[in-house]
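Sharing a structure, written as structure tokens. Questions coming.
All protein chains but one are shown in place.
And now, chain A:
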Amino acid sequence: MNAFEMITLSQGLNLSSLFDRQQDFIKRQTRFVSRKSAKVIISSIEAVAGSMGLKVHTRNFKTRLEGLSANKAGQFAAVIEVYEVAPSLFLVDVRKAAGDTLDYHKFYRSFCKKLEHIIWKPTESNAKHGLLRTKSCDS
């Protein structure tokens, strides 16, 4: 992954929030890190999304999830992209593509719970080796 590409993930560079009418304080962009292979990451994401009743479409490390909103009244969609940040280190960026932000946040929490096996949460020892430190997936 290219450093400039990484930078484009910033919420500060995403001006579409200026047009958002919702007054919520919830982050709409969320990401986590994984040390599994890209293939495993993608297949796990697809499996979990499928089990959550979402339609899955993947192309080139980019997955789109679609479904109905919680109250079945609207569309819900999320886009997931997997980036290789360093050898065996992948950044998974998840963002809402359509639907209610509150729904998205609920989805993300549940999504992360089911993906615990691929999300890397370093222990004290490997954090000391300066590899990676991250807050829990739903920060």
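One rule holds in what follows: a contact is a pair of C-beta atoms (placed from the backbone, for glycine too) under 8 Å apart; a residue touches a chain by one contact, two chains touch by 3 or more; residues count from 1.
Going forward, contacts and distances are computed from a predicted model.
A single chain of the complex does not appear, and UniProt lists its protein name as "Calcineurin B-like protein", one of "Nuclear cap-binding protein subunit 2", "2Fe-2S ferredoxin-type domain-containing protein", "F-actin-capping protein subunit alpha" or "Calcineurin B-like protein". When you scan A:47, A:86 or A:102 for touch with the missing chain, the hit is A:86. Mapped onto chain A, the interface with the missing chain covers residues 1-19, 21, 23-25, 31, 33, 85-86, 89, 91, 130-135, 139.
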